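To keep things clear, I will list the structure first and then write my remarks on it.
One protein chain omitted, others in place.
Each chain carries a letter (A and B) given by its place in the written order, and its residues are counted from 1.
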Amino acid sequence: MSATLVFVTDYGLEDGYAAQLWAAAWAASPGLRCVDGTHLIPPGQVLTAAYRCKELARAFGRGSVLCTVVDPGVGGDRPALAVECDGVTCVAPDTGLVSYLWTESRERRAVRLPIPSGVSATFHGRDLFAPLAARLAAGYPLDGCGEPLAAPRLRTELVPTADADRLRSVVVAVDHFGNCITGVRRPDLGDRRAGGLGWPGGGTDRLVTTYADIDSGLAALWNSSDHLELAAREADASERTGIRVGTPVTVELR
Amino acid sequence: MSATLVFVTDYGLEDGYAAQLWAAAWAASPGLRCVDGTHLIPPGQVLTAAYRCKELARAFGRGSVLCTVVDPGVGGDRPALAVECDGVTCVAPDTGLVSYLWTESRERRAVRLPIPSGVSATFHGRDLFAPLAARLAAGYPLDGCGEPLAAPRLRTELVPTADADRLRSVVVAVDHFGNCITGVRRPDLGDRRAGGLGWPGGGTDRLVTTYADIDSGLAALWNSSDHLELAAREADASERTGIRVGTPVTVELR
Partner (left out) sequence: MSATLVFVTDYGLEDGYAAQLWAAAWAASPGLRCVDGTHLIPPGQVLTAAYRCKELARAFGRGSVLCTVVDPGVGGDRPALAVECDGVTCVAPDTGLVSYLWTESRERRAVRLPIPSGVSATFHGRDLFAPLAARLAAGYPLDGCGEPLAAPRLRTELVPTADADRLRSVVVAVDHFGNCITGVRRPDLGDRRAGGLGWPGGGTDRLVTTYADIDSGLAALWNSSDHLELAAREADASERTGIRVGTPVTVELR
């Protein structure tokens, strides 16, 4: 099976901008298999995009290529990059979007992408990232795309900090159902267990296994990507608690 | 032409969950043709999902496979099933989602699906339903998927009840334009004709053929799937009337 190109953007679905990415990819690599990962990252929300990139990289696996564009600074002087992390390639503006991909991979390398003259100043997704991602999916080598870069820019708040009794993190995504996904991953606990989950103005001691286990109110559970998540039974946990992307959370260690 | 796999869920489009279904399907059956039927079923709304499944089954026809996941009880003890109804296969949690498919088909069979250990407790769409649907689309036999089941769970309110002068039904879907689709189908009228359509607090005697025939106000018409529908001319009938999914309606018989 040839490589799959997965798009992750905040372009929305109203305007045909996503379809223009497909057109640009097919112009560079006719017939390439493309998938819309999501185009509904909240505008400019790098934390959520970084989390979704990781999930989609795991889902599509080695050989897949991500084209990730959440880029309020388009046309400015922010750099652009391409990385290869444990066999998954990702092109993106260098704004922290590959933070999870990079920090959770063992084999990794990065190159800085030159911005060619002649690309639209307002639509680098179409004119720079999608065509390059398509060429990489078709087998073009990463090293041919630019100068080596020691490391991408990383959003450090994505990695929890620990003291003796608790982990401190933030909410990295609020999903369609209102579930609040924190930056706390199973391995962050080491040999401890998760106790209560706290947030400004609230907290819960209940840790359950499935959504069906939440008889009422709120509970924490490990989600399908092994992140700790706050959920409500057939209700919207974000709405109930006021938690948003970026809200600080704590997890007690037991 | 090989089988097409059609997804119907309430996962939304923000989070990449739909794309993870594609990844899971392709892992099981590389290159399988997939289509997003819709991922915007209102959260947990089984009536609407059952209706959309029927429409999409008719659209894609014999040989197509539906993967339908509207599943607030994921991870709990609700059963999972696969059915084959007049040549269309559908995998789903057993919560009434195949009600229309089942009751409107002549040749039909069902199997109960075992839940393998090791699947995520919160994402059966990715770990159970999508891979199985992909294998069925690739030709794996239904009988090999589980033990025979006499019948799936059916949502009985989807079938209208009749007395001498009227049919009683409910609204099964409200669409993007605000059109309110009832459970009343042409054959439910037998040799009678549809008279007035009533709902709590309102009603209309106008039955038209096309949206263009509605000069103003509200009117009923037979929609493109032969269900009776309430519509407004270039306006939102649901908003005007307060009708929602599940609202009871009556149709006078003439």
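As a convention for this text, contacts are C-beta pairs under 8 Å (C-beta built on N, C-alpha and C of every residue); 3 or more make two chains touch, one makes a residue touch a chain.
These figures come from a predicted structure and were not determined experimentally.
Considering the whole complex, the residue from B:137, B:184, B:197 or B:221 that touches the absent chain is B:221.
The chain that is not drawn here is touched, among residues B:40, B:115, B:154 or B:207, by B:40.
Annotation for subunit A: contacts to the undisplayed chain at residues 11-17, 19-20, 22-24, 26-27, 30-31, 43-44, 72-78, 120-123, 126-127.
Contact residues of subunit B toward the unshown chain are 1, 4, 6, 8, 13, 33, 35-41, 52, 55-56, 59-61, 173, 175-177, 209-213, 221, 223-224, 234.
One rule holds in what follows: only the chains that are shown with their structure count from here on.
Rounded to a multiple of 5, the Cα-based rotation taking subunit A onto subunit B is 120 degrees.
Chain centres here are Cα averages; for subunit A and subunit B they lie 32 Å apart.
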